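Every protein chain but one is kept in place in this view of the complex.
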Amino acid sequence: MLCMSGVNDFVVRFANVNGTGSASANYLFAKSIFRMGVPVSAKNIFPSNIQGLPTWYEVRVSEKGYLGRKEGIDLMVSVNPQSIKKDISSVKTGGYFLYDSTKKLHDEFLREDIHMIGVPLMEICNREFIDPRQKQLFKNIVYVGAIAKLLNIDVTVISDLFADQFKGKEKLIAPNMKALGLGSDYIRDNYNFPLEFRVERRNLVGDAIMIDGNAAAGLGAVYGGASVVAWYPITPSTSLVSSFEDYARKLRIDPITGKNNFSIVQAEDELSAIGMAIGANWNGARSFTATSGPGLSLMSEFLGLAYYAEIPVVLVDVQRAGPSTGMPTRSQQSDLISAAYASHGDTKHVLLIPSTPTECFQMMTDSFYYAEQLQTPVIMMTDLDLGMNEHMTEPFKWDDNRKYKRGKVLSEGDLEVIKDWGRYKDIDDDGIPYRTLPATHPSKGSYFTRGSSHDEYAAYSEDSATYVRIMDRLVKKLETAKKLIPGPDFYNTTDLSETGLIYFGTSKHATEEAIDILKLEGETVDAMRIKSFPFNNRVKEFIDSHKKNICN
Amino acid sequence: MLCMSGVNDFVVRFANVNGTGSASANYLFAKSIFRMGVPVSAKNIFPSNIQGLPTWYEVRVSEKGYLGRKEGIDLMVSVNPQSIKKDISSVKTGGYFLYDSTKKLHDEFLREDIHMIGVPLMEICNREFIDPRQKQLFKNIVYVGAIAKLLNIDVTVISDLFADQFKGKEKLIAPNMKALGLGSDYIRDNYNFPLEFRVERRNLVGDAIMIDGNAAAGLGAVYGGASVVAWYPITPSTSLVSSFEDYARKLRIDPITGKNNFSIVQAEDELSAIGMAIGANWNGARSFTATSGPGLSLMSEFLGLAYYAEIPVVLVDVQRAGPSTGMPTRSQQSDLISAAYASHGDTKHVLLIPSTPTECFQMMTDSFYYAEQLQTPVIMMTDLDLGMNEHMTEPFKWDDNRKYKRGKVLSEGDLEVIKDWGRYKDIDDDGIPYRTLPATHPSKGSYFTRGSSHDEYAAYSEDSATYVRIMDRLVKKLETAKKLIPGPDFYNTTDLSETGLIYFGTSKHATEEAIDILKLEGETVDAMRIKSFPFNNRVKEFIDSHKKNICN
Amino acid sequence: MSYIKPKFAHPRLPKNPLGYTRKDYEGSISTLCAGCGHDSISASIVDACFELNIEPHKVAKMSGIGCSSKTPAYFLSNSHGFNAVHGRMPSVTTGANLGNRSMVYLGVSGDGDTASIGMGQFTHVIRRNVNMTYIVMNNGCYGLTKGQDSATADYGSVSKSGHKNTFEGIDLCLLAIELGATFVAQSFSGDKSQLIPIIKAALSHSGFSFINVISPCVTFNNNQGSTKSYDYVREHNEALSTLDFVPIKEEITTTYDHKEIKLVEMHDGSLIRLNKISPEWDPEDKLSIISAIHKSKSREEILTGLLYIDNESIELNELINTTNTPLNKLVEKQLCPGSEILESINNDLR
Partner (left out) sequence: MSYIKPKFAHPRLPKNPLGYTRKDYEGSISTLCAGCGHDSISASIVDACFELNIEPHKVAKMSGIGCSSKTPAYFLSNSHGFNAVHGRMPSVTTGANLGNRSMVYLGVSGDGDTASIGMGQFTHVIRRNVNMTYIVMNNGCYGLTKGQDSATADYGSVSKSGHKNTFEGIDLCLLAIELGATFVAQSFSGDKSQLIPIIKAALSHSGFSFINVISPCVTFNNNQGSTKSYDYVREHNEALSTLDFVPIKEEITTTYDHKEIKLVEMHDGSLIRLNKISPEWDPEDKLSIISAIHKSKSREEILTGLLYIDNESIELNELINTTNTPLNKLVEKQLCPGSEILESINNDLR
């Protein structure tokens, strides 16, 4: 094993009951480690349920900066009797099990090979708080206080976090600090601390930020100039649109009129959501929708229309586990083929595949540019892990000189000058035609947008030669796309290895850590991270230059 | 060129106005050649329009039995002024152009290098018929009479065809025969006949029949035991359901009660059509739906449900030209990837790919067996050419000893005996579990069908190990499928060639003719026709054993 | 995860005439939020089926996706269940019904599942008069995806986050009646005494029976200002009538022919006994209920009870003349025309 648990290198898992407000307390813990300058990664493992079923939260602390999940739980914080059997058995030998000792632990749960830490959470809260809701909620803060003590986390870091969290509701700070202290004091008075694995201040996170991919993408859409959003709720994409809405309500209200410089419509389903996004983009407003697998399936007819009629549109697929309804609250990257070839006939779509929230932000802002430049759907493929978990990631950047490039859109003046304009003519030999927006010119530039086959002037045509010409141009356009969209990243590539490893999206973290381990063990593996589809030519080169390719 | 035009080897094309009843007259012509024992193939090339636009009908006569289309038109029958310019230019040098000479042909249309045959169709009809509808309709029969004369077709063959066609409406025979005679006589009196290329009686069609693939598949569904059909109209699949309905109304009425031993529901859209088919199959009634590309796209979410919940269902995709609405009345085989991987997540479907109406019949009857045996969707991929054109094909066969095998369905008695039944348990190590139908047993065998992830007992589960077990079994099931569904056919394969040619569906005719031509020219190409997906192991073997593989 | 309840059937539990106890109609333990209206509806379904003396395995439980659509796991565990994709329960039920017309089809859906994504299928299952009972557990929001407004949320209703709904809510009962539903009722999850007889009557109706049940979402839409909260519905509930369902006609005694009481005879001979409260309304007169609903809205009342019934109702299989034998029971003899006929078809094609 590469990483033995130790200072700044361990895994804590929380076992909670869904709907009891534990996630924010657990995140508080993760964030405090981040604030101490130590890389951390947090995963919320929750059920498709609103209240009552078991839920887990796993925090990995890694001095080396590895953000993937790691086997073996060093410390389990158990506050759910329902799952206790499973939880206790999953602690690694020599590890710790912190539980609510208000009620005695049943004998059958005892393990000799691990350390048991009882903290009477319920008893403490019942004694110290009056309001029944507080009695419940502060149990979470008490255990955070306890493990902060055990793991040597600086209390001032946590109190700063409270100050941030309760800005404007300052009176909440005191009871939270009190709860924290209660947990911390209980450890101080009853156990040895800190543990052998613990947190020590470092300076390893640089200017990194912590955010989830959905929030980052929502913000990216604001920066990317999206003004129309249509969506239908589905886990795990819902919070992406909420993020857009929250940021837009802060940053996009007209200061004079108080009116919105954006519009958001909750559609009646995914067919309608993508239809609205297509309609808005057709009209020249940047627009997107977000969904997950089932929604993608429902959108496939419309995606084919946008492809063939050459209408820009941006879709984010925050993937979850399939097939079908599958596991709505589990992560997976299994929609790739469906997305790339969504819709019947010879249809093919541009995909962007981010691996970090920073890439979510970046690719989201760029997606509108790609879509408008290429006049075709662009689908950003994220997943639940990336979308809904807070990741340590590089800060967002924006160049104020950047202008929104709207692609080949003709103005009234252009139309006055141009002779013989045809909506689907390939003027620049890049497969991308010139489009016009409705209401541009009183007598020029109008055309009929259709999913039926058409000639260069957008007129309906069943002529075979015309059909082939248009289809060939669409192929050429995707060739152009390859040059525009991000090429692959290479990790540790030496070209010395016979084996090529190919990965994408959230497999980044685990894959790169695995490569490092192999390297330490003396084995070199070349690796390539794919960031978009259709594949850049370097992807083929990489594959051809390796005898054996493994896809992760 | 391999085939010079000559006796029993030529192409006739008809240029008509859509909606004027020409297709049945043109088919009369094709069928008469078939009745003379000469292989013939007929293609209706029609617009997506109800009335008025140009439409064509192309008949290839081929002593050698080649049924694909062939370049070069020997005789053009032109009865559409709208398309005359294009039509006249498409006749090959030395060919013939038959037109309505009631009005003089415009000079610009004249060609020196072809033979012009004017027949005053309108004038003849106006003179000979009184009813305005007859004046219009019989123009078609008059030109059939004319070309019958030119091509040496036996009048008694045509009169037999009239007798068949007008069974029960015998009084229509005389005016049709009259019209035929008018055309024939006009040629006799004005032109040299027969032409150098013409029809001679042969005995080359054996016991073949002539039928279109949709009619064959509809009949196949009746024989296959389908009892519930749900559909939504879409070209070119509509006539498949009409065929089922027509045959069922003849062959499936309960003789005592007069009630239907089937039900057909025109759904409100394709999502609903596939939903109904899934519901009926879930309940143990064999059921199917038919659609084309846009419908397939809309069905993709439901197909994923049927895959994951393991519900048999049969879908026929009569493909047309995509993407999107594309060309509704043109043939294409471009839905393969969309069908094979319809729906998000790791979904994969069984495809059957017939090449002839006989295979449509056969595969349709078998599709229900495959679907029930495998408990998964089976999609039969045909196309407009196969579905809507009448093909010369082998007669249908049925073995009266054949029983409908309903797959692994447990009876009340089985349930009494079986201990620990689980809907998704792999008992036989073939990946196929045992299912129960609703209402089978008062207290055993009930379960919950769901698209969410589930364990072997059909209970909802978010456990990773369980998820993987079920997914692995589904992969195993598709391995079993490979052994059940039809393997590839090999054409002329010698294993001597470095080149492997792979083809499927309606490319059969053109591909096999091309191989024959290559052979005559001294080049050997091995060829494989794929008839199903997931691919049989022999497909991989074929590909591996050839240096270069060309997919047609 | 669903929990299987321990089944110790008490030997002295009351049995219905078929010999089943109430326990035989129960399901797994609910995983919904404590206090969710949907759980009360499940309980009413259990009672109704028990009292109605239905064989549990002859029932098919159909649903879509949502908290509401999960409930079929929580009742009738001896029945087959089918969780379709979101909004598509009607088509699957239609197909199942065509496949076997002899079962009882009980569909459960949510307001999101029905009035948003499912609107098309809802409309058309009504139009076809599919023989089923369709219950919407209507909480005015999307419970499972965390409380967004649904299309039945009333104009001005306030969500948990304090946001006021800007759109008019769709009245599903009114819609169902206008679309030709042959049985339409409205009730409240908190009112079992009204809901149970309604479910019994619906299950006995031949054709499409629709029940819209206001069912508060305690987690996301039970706040002040919401028009689907327990408090609001209790305050604004106006019963059109009290009603009783009488399984067999003969049980009616003469005491019931009171002036205010209306007896509605069902297809199978059972009866609905209505004690009418509103004099202008007649459950067999479509226009009277349409106008009653419109008027109640302007008074901010929620009319509950049996709203409309059409006893001339002809269900789908009858409409399209399907044989009485369930189609899934037909065998080769009835389905396959055989080789001789095929040979003659071949001949016709030569």
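General remarks:
For reference, chains read A, B and C in written order, and residue numbers begin at 1 within each chain.
In the analysis below, a contact is a pair of C-beta atoms (placed from the backbone, for glycine too) under 8 Å apart; a residue touches a chain by one contact, two chains touch by 3 or more.
Treat the numbers as computed from the prediction; the structure is a model and nothing was measured.
Here the chain not displayed is in touch, across the complete complex, with A, B, C. In the complete assembly, the contact with the undisplayed chain comes from A:S263, out of A:Q51, A:S90 or A:S263. Here one chain is not drawn; of B:I50, B:I130 or B:L520, the residue touching it is B:I50.
Summary of contacts with the chain left out: across A:E71, A:D189 or A:D399, the touching residue is A:D399. For the chain missing from the display, the contacting residue among A:L28, A:L195, A:A277 or A:L501 is A:A277, taking the whole complex into account.
Within the entire complex, the positions of chain B that touch the omitted partner chain are 19, 47-54, 232-235, 238, 266, 268-270, 294, 324-325.
Although one chain is not displayed, its contacts with chain A can still be listed: residues 35, 164, 207-211, 219, 222-223, 225, 227-228, 230, 251-252, 254, 257-265, 267-269, 271-285, 287, 301-302, 305, 395-400, 403-404, 436-443, 446-452, 459-462. Counting over the whole complex, chain C has residues 116-120, 123-124, 127-128, 151, 166-168, 170-171, 174-175, 178-180, 286-287, 290-291, 294-295, 319-320 touching the chain that is not drawn.
The rule we apply is simple: only the chains that are shown with their structure count from here on.
Centre-to-centre separation between chain A and chain C, using Cα means, comes to 39 Å. With touch defined as above, residues shared between interfaces to two or more other chains in chain B number as follows: 301, 305, 450-452, 462.
With touch defined as above, residues shared between interfaces to two or more other chains in chain C number as follows: 1, 83, 85.
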